[in-house]
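Contents: one structure, followed by commentary.
With one protein chain held back, the other chains of the complex are shown just where they sit.
Presenting subunit A:
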Amino acid sequence: MSAAGERGVEAAVGLGAPRAAPKLLAPSPHHALFWLGAVLLGAALVVGLRLIGNEYGYFAGYFILQYIVLSSAWNILGGYAGYVNFGAAGFMAAGAYTAIALRKAFGLDLLPGIVAAGFVTGLLGLGTGYLTLRLRGVFFSIATLCLAVVLQTLIVNWDYVGGSRGAYIVRPREVPPFVSYGEYMFVVMLMLAILAVGISRTVELSRLGRGLQAIRDNERAAEAVGVPTLRLKLIATTLCGVLMGVAGAPLPYYSGYLNPEAAFSLAYAVNAIAMPLIGGAGSWLGPVIGAVLLGGLQQAATVTISSALNLWIVGWMLVIFVALFPRGIIGWFRRRA
């Protein structure tokens, strides 16, 4: 077992040990300070963008924030527990279509849609968790990929939510007290991002996170020393599902129209994996850095270079990071430190 693996399992032993033990293994998490800082940063962003007074800032910000939520969600399962989920687009689309279905059925707005999306995709995540009983490694990844295909087939054949034709959502032009619908969407996604990063950080610094790390390093050894592996994996897959679903719920409101091709776009699945890898998987800050860097670069490339060249640049960036910084930016800094 690697040194990291030993540390993970040692930490995991704490699950059955007295409550004081983990405190010896990890620095104080400063939860209150984190939440306060995150809220202040969020408020500063909103105020800053309002002062700039440019609607584009909200849309570019929304684009990056949705990837912060998505990659933080992926990181809980993929980064901490080592179960690589290729079905991020499937979960995200399930959230988006839950919001559409509720809008059509009951005329519910975005916020109830987000809550319902989280519930539905949480259940979906729980189901995925049971897959881990039999599937590990690449087989689990293939199963999640298949899940996305199954979901897409279901949506394509479900006429009520638009089927293959797609669904339109005619959103209101303004939502008081926000200056525009763009600002409203931005604030909603900002809150979701703060929540997602906060949850991801809490998981990492808690006994749950250490248990997941133990599973990642050696699941059998973790099980042998008393880590309740199935329970932890179920919690992780459910959390991952919930967060991916809530990231997707605002999508039809953002674009006004959603068809299965757009909802199940490969870009979401690829970015959800690429961003934590670039930032540093296994750390709550990694996906945030990755999403800001890669999402920002994609958005910037779209409105500056704006040709097939931007795909080329993003592709090369991935290759370079995987080759030179296999542990991501966070890992690179830690190694230097």
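Just so we're on the same page, a residue touches a chain if its C-beta (ideal position, glycine included) is under 8 Å from a C-beta of that chain, and two chains touch if they have at least 3 such contacts; residues count from 1.
Assume contacts and distances are computed from a predicted model.
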From the options "cytochrome-c oxidase", "Ethanolamine ammonia-lyase large subunit", "Amino acid ABC transporter substrate-binding protein" or "Fe-S cluster assembly protein SufB", the chain left out of the display has the UniProt protein name "Amino acid ABC transporter substrate-binding protein"
Decide which residue listed in A:A262, A:V292 or A:L318 touches the omitted chain of the complex. A:A262
Could you pull out which residues of subunit A are in touch with the chain that's been left out? 54-56, 58-60, 62-63, 153, 156-157, 163-166, 168, 170-171, 173, 180-182, 251, 254-259, 261-262, 265, 267, 299, 302-311, 313, 316, 320, 324, 336
